[in-house]
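Every protein chain but one is kept in place in this view of the complex.
Take a look at subunit A:
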Amino acid sequence: MQVKKLTIRNYRNLDGQEVQFADTCNFIVGENNLGKSNILNLLQVLFSNRGFRDTDFTDLNNPIEIILQISLADIEIGHFEDLFDVDDYHLINIKCLQENDSDNVNFSHLETGTYIQPAIVRCTNYIYYDSLRNPVSEINFDKGKGAGRFLSSLLAGHIEEKSLKSEDFIKDAPMKALLADVNQKLEKLKAFNDFSFKASSEGDLLSLLSRIVVLKNDKGEPLANSGYGVQFLLLITLSILERIHAIKLQRKDKGIFEDETDHKKSISLIIGLDEPEIHLHPYMQRSLIKYLNKIIANQNSDFQQLIKQLFDIDRFNGQIIIATHSPNILLNDYRQVIRLYPANGTRIKSGSQVTLLDKEAKRLHMHFPYIKEAFFSRCVIFVEGDSEESSFPDFAGKMGIDLDELGISVIQSRGGEVAAIKLLIELAQKFDIPATGIGDRDNQPAVAQPLYLTLKKDFEEELVSLIDAGKEGFLENIVKEFEGDNVTVQTGQLNKYAFKAYSVAAVPYTADLKLADIPKSDIINLKAFYLSWFAGNKSYPLGKLIGEKIDVADIPAIYKTVINQAVTFAAI
């Protein structure tokens, strides 16, 4: 089963919100305090708890009412008896109502009001993993709690299968000798004597084994010595197994669906993860998500074999829902993104409710790795190249604006020129992300705001026009700092840029130009030199250097306009 949609009334800060989910994997993104974890918590209450607590009510005088839309795989049809959505038999709409904090959640079929047992709803099998769990306390073979219950069941299964007894593990004579020796000493302690406490051998085999079987890595180090990341990775799969184990124990065959043609058995599984990135480095983050996706999609044969062997289950029908702050963790599908953003409280936009034109979808797909960050922003400035991307944060800084603080990101379009920027702005707007952008004028026709064009041909020409303002010295400093004192531009470069691209020279160059040799009054050659040099050297570091060195007064006006536009957008 999969959660398709939540329509929320009176729950925490999400009153009046609707969240749509993608089929297999979902990333809930957004700034802090917008309610990302609340969505996961909400599912936890609906699928695992008895009801909402007082703090869950936006207004304690009103009921919490959630419309939960669930989609069922073919094989799961009928799980809710003969209740379904008359417009799509794979769907069911469940009204989840809780009158007040002392009540429980009541489930009913939205269209007909038919009561639905909570146990039936729980067969969705939601596993919620928040980063507050302490793996070390769970991951051991003691009967204990959580994942430990599963590990312990592995021991118990083997003991039962082989009919093992304590004697199979403990030699009687040495143990007796050991106990005799210890007790002979303990006897001398009054309290031990008074209350007749003695060292004795553990009679219960499972308890015994839970103390002699431990988890260690190949260097012999116990789990507690590993980083939290490793512990987290171990716990997350054990949690899934533990849950299936518990389900089998409590519900027996209920919620296990058998296909009548191939007799494969499947079970529903929805995994909710809250900020899994906290303890994992970026590579690990994606690796974990891909692994879980494979498990849910029944593509990890090892895991499949294991659940078949342990629980006689062949497949999952499920979904993953992740709340995250990390652009790194997003996989490359915009439909999986559920974006929370501030706008008089929280607003929510789901990728699965966004429809894109073909060209938009293509561009988004191609650029997704680079523009993921946009989903976490309050506003995006799309630019053409490295120079702008690297210089804008400093430009803004000089203008007294902290882009990070305002949640403004600068993302380059990576090819496609102005048309690409226009498309990206439109794309961002479809996700309710306000965006502006600036492209190179080149020979472009006019554009409409919030898209802007440079006043000059491009970033380089904007910069070089400082010469006209008598600020050639700034350019010289940049060139010298970036390349050294003896800077020359080759003939080929001069012809490529100054003669052809920018047309500052009337005739082609036949010789190189050395900065030191150009008289400060020779504006043509100065411009030819700088345009060729900046164009030839444009790069992230150069842009960064420009941004750091430039005076606020010298920042090209058009860039100031764009940055101010972004600030206005971010403030809305």
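Remarks
As a working rule, contacts are C-beta pairs under 8 Å (C-beta built on N, C-alpha and C of every residue); 3 or more make two chains touch, one makes a residue touch a chain; residues count from 1.
FYI, contacts and distances are computed from a predicted model.
The unshown chain of the complex is recorded in UniProt as "DNA 3'-5' helicase", chosen from "Aminomethyltransferase", "Carbohydrate ABC transporter membrane protein 1 (CUT1 family)", "DNA 3'-5' helicase" or "Lipopolysaccharide assembly protein A domain-containing protein".
When you scan A:Val86, A:Ala173, A:Ala343 or A:Ala511 for touch with the missing chain, the hit is A:Val86. When the whole complex is considered, the residue among A:Lys254, A:Lys500 or A:Lys520 that touches the unshown chain is A:Lys254. Screening A:Asp23, A:Glu65, A:Glu111 or A:Glu483 against the full complex identifies A:Glu111 as the residue touching the chain left out.
Interface residues of subunit A facing the missing partner chain: 74, 77-78, 81-84, 86-89, 109, 111-114, 251-254, 257-260, 263.
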